[in-house]
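Dropping a structure here in structure tokens format, bear with me for questions.
Only one protein chain is missing from this complex, and each of the others stays in its spot.
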Amino acid sequence: MSAIEKFHDILANRHQYAMDWKERTGGKVVGGLCTYVPLEIVYAAGMLPVRVLGTHEVQDVTDRYLFPTVCPFCRDTLAQGLKGRYDYLDGLAMGRTCSHIQGTFDNWRNYISTTLVYYIWFPCHRESPRAVDCLVGEYTGFKEALEKLTGKPITDDGLDKAIELYNTNRRLMKQVYELRKNEDPPITGAEAMEMVVTSQLMDVVEHNKLLEELLEELPDRKLDRETGLRLMMIGSEMDDIEFVQMMEELGCTIVIDEHCSGSRFFWDEVVPGEDRLAAIASRYVHRWPCPAVSSNFSDRFDRVLKIAQDWNVQGALVYQQKFCDPHEFDIPLLQQMFKEHDIPTLVLEFDVTIPFGQFRTRIEAFLEMAELEVL
Amino acid sequence: MITAGIDMGAQFIKVVILDDGKVTARTIIPTGFEPLEAAKKALDNAMKEAGISRQDIKSIVATGAGRKSVDFADSSITEVTADARGTIHLNPSVRTIVDIGAEEARGISCDAQGKVLDFAKNDKCAAGSGAFVESMARALEIKVPEMIAISLKSTKEAPINATCAVFAESEVVSLIHSKIEKADIAHAVHDAIASRVSSMVRRIPVEKDVALIGGVANNAAIVDVMQKHLGTEIVVPENPQYVSALGAALSAAS
Amino acid sequence: MTTNMKYKTKPLDCWQWGKELRLEAYQEFLKGHEEGKLMVLGCAATPYGMLAGLGDFVFLAGEPYGASVAADPPFSIPCMETYEAKGYSRDMCGYMRNFLGSMFLDKYYFTGGSFPKFDFAWSVRHCPAGHPKWHQIVSEYQDIPMNYIDDETMLAVDGDPEHRIDYVAGQYLDTIEWMEKVTGRTYDDEKGIEAMRTYFRNESLWGEICLLNGAIPAPLDIKSMFALMPISMLRRHEKIATDFLTTLRDEMKDRIANEIAAVATERYRMCMLTPPPWSFLKVFRYLETFGVVFVGTYVYLINSGEVKFLLDEGEAVPATVPEERPGWPEMKNREDLCRTIARWRAEHPFQSHLDIRKKEYIIIYNHWHGNAYLLLMNRGCVPMTTSMYDFQRDMQAHGIPVAMFEGNFADCRDIDETGVLDRLEAFLEGQGIQKLPSL
Partner (left out) sequence: MTTEYFRWTEYAWKNPDKDWQKADTLVAGIDVGSVSSQAVVLADDEIYCYSNARTGSNSPDSAKNALGMALKDTDIKQENLQFVVGTGYGRVNIPMSNKAITEIACHARGANYMGGPTIRTILDMGGQDLKGIHCDERGKVTQFLMNDKCAAGTGRGMEVMAELLQVPIVDVGQMSLDVEEEPPPVSSTCVIFAKSEAIGLLRKGWTKNMVLAAYCSAMAHRVVGLLERIGIEKDFTITGGISKNIGVTSRILKELKVDSVPLKPDPQIAGALGASVFARDLLLKSRK
């Protein structure tokens, strides 16, 4: 089985993977909401961090917990917990981001019996020179809570190892992303997304191994279709692989992305330092920001534009979860920026389930805008 | 004592005449553009059926969305109260009532005396209502009774995601295009409504027994899927469409 | 039930004065620049008294401004449409849409003149992402500097750890330097401290006023509270506000002693948690025809620290000002000032821990002698709505009847008035409350 197929398989059986892992290693599993939970610390405690995600199925269990204008991703996520699909978790943690996911967290704490439910008060004033110190304070509490859960101390050695493993993971994924700069990328956007999402679900050692296999396979790999238009995807939470597949089948390839199941999640490494927690904290404060914790447009926009140019994109799909205010704020100016650089954009709004038919028309029309030149 | 209850629904006006706790007449006519005229007519019809005249009626109570326009009624009560009253009269063991009408759905939780403890209604969305069934039947190009009949025979799941009635219609059309059986589409339509209504109803405590009333309670396919969604058996009182009117007539008697 | 029981009632003596003070605050904006004052944009929770250290200033909080616009549909609709035409989404916070729309249209609500240009924007991040993002747009559009304080602390059940206070206090310190830089002025610690003392005093006075409304009959109704609130919100740092609030408080005590009611037919008292639907304030008047009186709403008590909840005793009392609290140092310098503000804010955050808030809701309900809660589900406000169902369940478990309705409360297009009234009538019917015989 190729590495790509393995990613696909594990993603499809992610709960089984986590439960098997528990059995195999005797370790505990900690779920995370959003991407501001310090994976290094969880892993150093001998636990498996997994990101809690939805399934894109229609459900009717969250309406009595979350107000209808909470973003669909957060509803979907809570629904998984309410349906008992995450019963194997020993802990659930969240790093402060936006108020929607906070609603998911609060309801999880109140209505789902996970042993440890922990809130990391992430300092969102990222520009403040005091943010790192504050986060170290938060991490100290989090570390203690994890130690209490496992009954074992988290050592500097353990932290070093975890930092090293996750840095490797980030570096390897970046190498894969580099190959997407090729005129004919050897990997589709949907496949790349499966790679990143599994990195949020798998033991980093095992994921690294698969990444190495993948990097061996890719140079000889050729997609069985034309690359078509080179597109970028930008937006809020996104793990709807089926949608990306549908989109790429219409005649385009996603060559780069900026979202939290993609580049934004893994782009920056931890710069090791004597004070381990401070080193980790510094990474999360200064990492590629999620707009929910950033109040500085240019910080994000400059990075977005740079990768758009480096990966030579011909268009950008900007999407948001319905009602997602942190992202909605950015979109008009983001569109304007792309326009100034002659990169056409298409904006789509996502719900738990999406109207494939309507979206299809829009995407096709968007592709035609670029392609009908031939006529 | 003879009393009358008038339910001024969005689509139909229902009248019930009560004589010492016994229903002596039951009439229904479309609301139309002149609801007041229609209400008079419905009442006239009912009086004829009961063989009584206006002087015989001690008190008239109106309910329903248009209740305030009934100038000949002695007083009015909201549908929520009327629903609870009527249902408990018919089935005293009911604690949760679901009423699905032409344009609205509501869930009511009540005690053994029919006192309302809590209720929920759908806000500005027609997707969980009789109107939705009707427009989907139109998209399927069949009549509602036929849609119900085939829906009960469905064997496969089909998805309908849109909650906007118009978009759901086009989803139905595209399901037809992808050669999905009409029976399965009909089932999906009912399932979509039930899912919407039940997720609204879950905002109040759902305790047994659960009753379904309103015109849509006549729809066996909806009753069937609602039981699955709420995970409990559902009682449908006799003449479910008249329960509100009955509640109003009961209230007129007290 | 004694349906026709009537209390004495009379208008507030200080009403006219209050109205003038309110208008003055909004009008100041027009002459601000002329008079050489700093013009600062902030939000309701910004501790703007601090700005006094920079000299004279005028301060505009975005939410009350947006609310005023929202209450006037003919002005509000074009604002929101202009905002939407810029590509912004319709489902965001209604206050913000009114505010930004008014800026894009260049029309200032209170005078009809052009929209003020600010020297800088300074917000607190009290609703995740909301305010700083909002100001970011202003800052791009007006090309002015912006800064913010991230202080929406998640009050741990047993108090905030020190590192959070350090971080918040530190941001205030940094901001002072930043303000000096962007304005070219020197910060006078003494003046800043003095203004903040007045600020705290006024907050506490306002809290006392809100709590006095627990009397039966209630001396103030919610409509008047909302009308007077801008004084406590926009002029908190001014001595004149202290004078006014003291007069108001004394007048309330007087009314209580003489059983003078805000609403003569009071017989059912309701409480709320949030601001009202601004374009639909007539809902309160409608409910008065049932003898329903709204005695208070939680958010204006806590949003800037006016009330202290004694969780164990189950009581609510006016908060004492910081310097009178045991263990709180006197404010002697800038560091003390910043730390005091950080601690003060941490004790009364907009979003404290849910478990604590639930207790506070029950306490204030009992204090106000409520008969029911009305929970407003504001479609435009995620922070205040996400946990509403949770609160509802908790209240019901405590035997409190709860009515609920939703809409966007700063967007008149997004509220179904007939539906709402119908729903409330059904609720009251369930409570055995009928319309009063016409008076």
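Things worth noting here:
Going in written order, the chains are labelled A, B and C, and every chain counts its residues from 1.
In this text, contacts are C-beta pairs under 8 Å (C-beta built on N, C-alpha and C of every residue); 3 or more make two chains touch, one makes a residue touch a chain.
Everything numeric here is computed off the predicted structure, so don't read it as measured data.
Looking at the complete complex, one finds that the omitted chain is in touch with A, B, C. Of the listed residues A:Q16, A:Q336 or A:T361, the one in contact with the hidden chain in the full complex is A:T361.
Across B:D71, B:E141, B:E157 or B:E233, the single residue that touches the chain missing here is B:E141. For chain C, the residues touching the absent chain in the complete assembly are 81, 84-87, 413.
Against the chain not shown here, chain A presents residues 344, 349, 355, 357-358, 361-362, 364-365, 368-369, 372-375. Although one chain is not drawn, its touching partners on chain B can still be listed: residues 10, 31, 33-35, 65-66, 69, 103, 124, 126, 131-132, 139-141, 164-167, 169-170, 173, 176-177.
Here is the rule we use: only the chains that are shown with their structure count from here on.
Averaged C-alpha coordinates give centres for chain A and chain C that are 37 Å from one another. Those residues of chain B in touch with two or more other chains are numbered 203.
Contacts with at least two other chains are made by residues 64 of chain A. The touching residues of chain C, counted against chain B in their complex, run 389, 396, 402, 405-406, 416, 419, 422-423, 425-427, 429-430. Across the complex, chain C meets chain A through its residues 86-89, 91-93, 125, 127-130, 132-137, 140, 146, 148-150, 153-154, 161-164, 166-167, 170-171, 174, 354, 377, 379-380, 382-383, 385-390, 406. The touching residues of chain A, counted against chain B in their complex, run 58, 60-61, 63-64, 351, 353-355, 357-358.
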